[in-house]
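Shown next, in structure tokens, is the structure this report addresses.
Every protein chain except one is present and positioned as in the full complex.
Showing chain A:
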Amino acid sequence: MTEYALELRDVTRVHGSGETAVNALHGVSLRVRAGQLVAVMGPSGSGKSTLLHLAGGLDTPTEGVVEVEGNRLDEQNRAGLAALRRRGIGYVFQDLNLIPALTAVENVALPRELDGVRVRVARAEAMTALEDVGVANLAERFPDEMSGGQQQRVAIARALVGPRRLLLADEPTGALDSHTGEAVLRTIRARCDAGAAGLLVTHEARHAAWADEIVFLRDGRIVDETGAMPAADSLLGAQ
């Protein structure tokens, strides 16, 4: 039993060995609850992408434990890990998120079809996910018929379609202009407010600021964190 959607406990990742070993992450601990958005801020080379890969089971820590919804990733066999990765975790990257030959709704339905869900059910779930991010009207469009911001919102819908509750986002605003980037962050924020758990890595403070909690990563170590935000009401009271 756990209250965390994602937990990293004392995670270390070393690339290579001996003289040439590089410590990409060093003793990092982090927790994300359902309904919470946590941002990891750091410059390139700080280890933030490594952290995201470990959180998503795309990479394995040298030391320490990663748990997704209470399941230790290191205790899963290959099939179990693949299933967890597919059913539990959604990813949004900087770009190249969607398959160009599929429409928006087909892109979003695809992971559910891979889960073994029947096509009609998968499609219905995909429509719900598109509605949740406010782009249901784009369902029949192909990626190249959408703006960058619209594509990212479809990618967020795909990441959270069906039972998926953990969103891992790596610089999801990439090359988008500031207004469109803000719309993408707003969408992620809204999905977390609706119960998803989000882990966002970014080097931009303005984007990290949408999170409930921000941790600062430098040279593979957490050097500081903002702690949880005060409740919204107390903030307004201070106004």
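Just so we're on the same page, a residue touches a chain if its C-beta (ideal position, glycine included) is under 8 Å from a C-beta of that chain, and two chains touch if they have at least 3 such contacts; residues count from 1.
Following the convention adopted for this analysis, contacts and distances are computed from a predicted model.
Of the names listed as "histidine kinase", "PadR family transcriptional regulator", "PucR C-terminal helix-turn-helix domain-containing protein" or "Phosphoribosylformylglycinamidine synthase subunit PurS", the one that matches the UniProt record for the absent chain is "PadR family transcriptional regulator".
Contact with the undisplayed chain is limited, among A:Arg72, A:Arg118 or A:Arg206, to A:Arg206. The missing chain lies against chain A, touching residues 41, 43, 186, 189, 204-206, 208-211, 214, 216, 223-226, 229, 232, 235, 239.
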